[in-house]
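Written below as structure tokens is the structure these notes are about.
Yeah, one chain of the complex is gone here, protein chain that is, but the others are all in their spots.
On to chain A.
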Amino acid sequence: MTAAAKPTMIEFRDVHKYYGDYHALRGITATIRAGEFFSLLGPSGCGKTTLLRTIAGFEEISSGAVMIDGKHMEGVPANKRPTNMVFQSYAIFPHLTVAENVGFGLRRAKLSKDELNCRVGEALEMVGLRGLGARAAHALSGGQRQRVALARALILKPKVLLLDEPLSALDKKMREQMQVELIKLQRQVGITFILVTHDQEEALVMSDRIAVMFEGEIAQLADPETLYRRPNSRKVADFIGTMNFLPARILSEGEQGIEVEAQGLGRMLLDPSQAPGAASGTGSSVGFRPETATMLFEGQKAEREAMGTVEEVVYYGDMTYYDVRLDGTEAPIRISMRNVFGRPVLEIGARTRVAWSPGAIVLFR
């Protein structure tokens, strides 16, 4: 099924939320499709958790509407919504065992004891906690608690699973492992997952689509590749990965494209799709990712070249990051180079040729 053909699961219609005078959500309008892995990404305080909590029913919205599966959610309490949540703290009931935690929401289903045990066992197996049902909740590691929280939510077969920064409490290795597991799990159960995170890498890795939020508004909503390659503002570009910016001047705008002159790079012709954002009024600039430019070594040639001086070298083992100041510019740009056997790492002060490609450039107006 193509993404566009998927039915809508969640719809925000001009959602506003005030805490007293504080305007936490400023007119959120967006749709989340069924079966999608959707991320709300933004710095802390941008309203992403608040937005998630309006879906769960823990926050009442001040105006607008939240629809889940076509139903208006106004006045529907959290316990009556077809959503379940994995809390940031996991919220594992400390007075219950793992199995009792996982089976907590099944009380209302009035299952027989055998059936209950069977369902709980299945859920534990799904998250890789087979045989740990009798363990006390407080005797679990962070990763295990997270799995219990997942099993406890998924056992109820919700239409939407809400994940509030579920990986932030785990160490790096565990986090990466859980990212992959979550993606697999989502494909397996086919439920709409909505993830809140401040970690752009996590969002890029896991999501089908991402909404980047700043100050209570969605700045850009797109799939990870578009978000990375065609950010619609310098703010989004800066938040997701690293981007080099150079001041630029728009010379002409016509049928064949936009002609731009950028400091250090010279003239170029850009496709209209390379300027996805609206005018910001703060002057225009061009941007490109560190890996889209490359430094040329002896004997190498490229169509577009610029000269510069190495100002900083950061060696990462497999990669080296160079800060290069192009001739005629004020601030250095960053270029990431894969370290290839036999090629020397340049030193500070070295002159270098930089190859770049107009196709990788994004224009911000």
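Keep in mind that, in the parts below, contacts are C-beta pairs under 8 Å (C-beta built on N, C-alpha and C of every residue); 3 or more make two chains touch, one makes a residue touch a chain; residues count from 1.
What we mean here is this: contacts and distances are computed from a predicted model.
Novice: Quick one: find the hidden chain's UniProt protein name among "ABC-type spermidine/putrescine transport system permease subunit I", "NADH-quinone oxidoreductase subunit N", "MnhF/PhaF family monovalent cation/proton antiporter" or "Carbohydrate ABC transporter membrane protein 1, CUT1 family".
Specialist: "ABC-type spermidine/putrescine transport system permease subunit I"
Novice: Sort through A:77, A:299 or A:317 and give me the one touching the missing partner chain.
Specialist: A:77
Novice: Would you indicate which residue among A:85, A:127, A:219 or A:293 is in contact with the undisplayed chain?
Specialist: Answer from the full complex: A:85 touches the omitted chain.
Novice: Tell me which of A:67, A:111 or A:156 is the one touching the absent chain.
Specialist: Checking each option in A:67, A:111 or A:156, the one touching the absent chain turns out to be A:156.
Novice: Kindly note down the residues of chain A that lie in touch with the hidden chain.
Specialist: The list for chain A reads 56-58, 77-79, 83-85, 87-89, 91, 93-95, 104-105, 107-108, 136, 138-139, 152-153, 156.
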